[in-house]
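Only a single protein chain was left out; the remaining protein chains are all shown in position.
Let's turn to chain A:
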Amino acid sequence: MSINLQALSAQLLVGLINGSFYALLSLGLAVIFGMLNIINFAHGAVYMMGAFAAYFLLNIAGIGYWPALILAPLAVGLFGMVMERTMLKWIANLDHLYGLLLTFGLALIIQGVFQNYFGSSGLPYAIPDALKGGMNLGFMFLPIYRGWVVIFSLVICIATWFLIERTRLGAYLRAATENPTLVRAFGINVPLMITLTYGLGVGLAALAGVLSAPINQVRPLMGADLIIVVFAVVVIGGMGSIMGSIITGFALGIIEGLTKYFYPEASNTVVFVLMVLVLLVKPSGLTGRAA
């Protein structure tokens, strides 16, 4: 069959964009899981809150996209830290299942509250002026905002990887993931680190929410739809590894995009088919440690 380069690259771009969101979200999930041993089902809800925070900042306070890129993750991250201190902290030593149920319940409540006030339809959020328009790359037309999302997500993912794998703070984090008791006995305030880690993971999700607002509109259930795919990505990549979740996120976005071009009927299921295959062959995921 002949390949239509323009259509293929358009689908690849869509795949890359989705991959950016997958990577940012599964990265946050991996960071949270490593430190708190909690599978954060509220992740989709905080992603949505990030988008709404940007929307509120613009429509209530008149604060635009660029400050929102910092303020919204900070605000939602803070909300996450309050959640950790007031609720998640108390189930830290219990079975995974309790964390899963608690965060799932929280997600339903948060999404329910937003649906109550904003319905289910999308609210518009405009692309910032500086990123409007597009570029003709010869073989395809690239909307600048989409290119920005891909590059910015990649930068954030690599910065997070660097923070965790290459800095002293990251060494505390990795050590506390392995043996929190001993790290605390060295004089490090591990409970504070846990709270900050949850804030970081949630903040990354909120950042993805802000990035997504101009592309996907702002909807109470925007996270609920996305998070199902993200959990499949996490299962495929494995929970334990930071780089693994970044690479798997982008790779699966691209695979989805390619499937949309070559066999569109399977594009919504390809990630889940891959998940089943990976679970059959390597239940801990491609890069993960055994849970």
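Following the convention adopted for this analysis, contacts are C-beta pairs under 8 Å (C-beta built on N, C-alpha and C of every residue); 3 or more make two chains touch, one makes a residue touch a chain; residues count from 1.
What we mean here is this: contacts and distances are computed from a predicted model.
Colleague: So which of "ABC transporter ATP-binding protein", "Fumarate reductase iron-sulfur subunit", "Tryptophan synthase beta chain" or "Aminomethyltransferase family protein" is the UniProt name of the chain that got left out?
Modeller: UniProt protein name of the non-displayed chain: "ABC transporter ATP-binding protein".
Colleague: Using the touch definition from the top, which of A:V190, A:A205 or A:I254 touches the missing chain?
Modeller: Of the listed residues, the one touching the omitted chain is A:V190.
Colleague: Tell me which of A:Q6, A:N59 or A:N179 is the one touching the absent chain.
Modeller: With A:Q6, A:N59 or A:N179 as choices, the missing chain is touched by A:N179.
Colleague: Which chain A residues would touch the chain omitted from the figure, given the whole complex?
Modeller: 168, 171-172, 174-175, 177-179, 181-190
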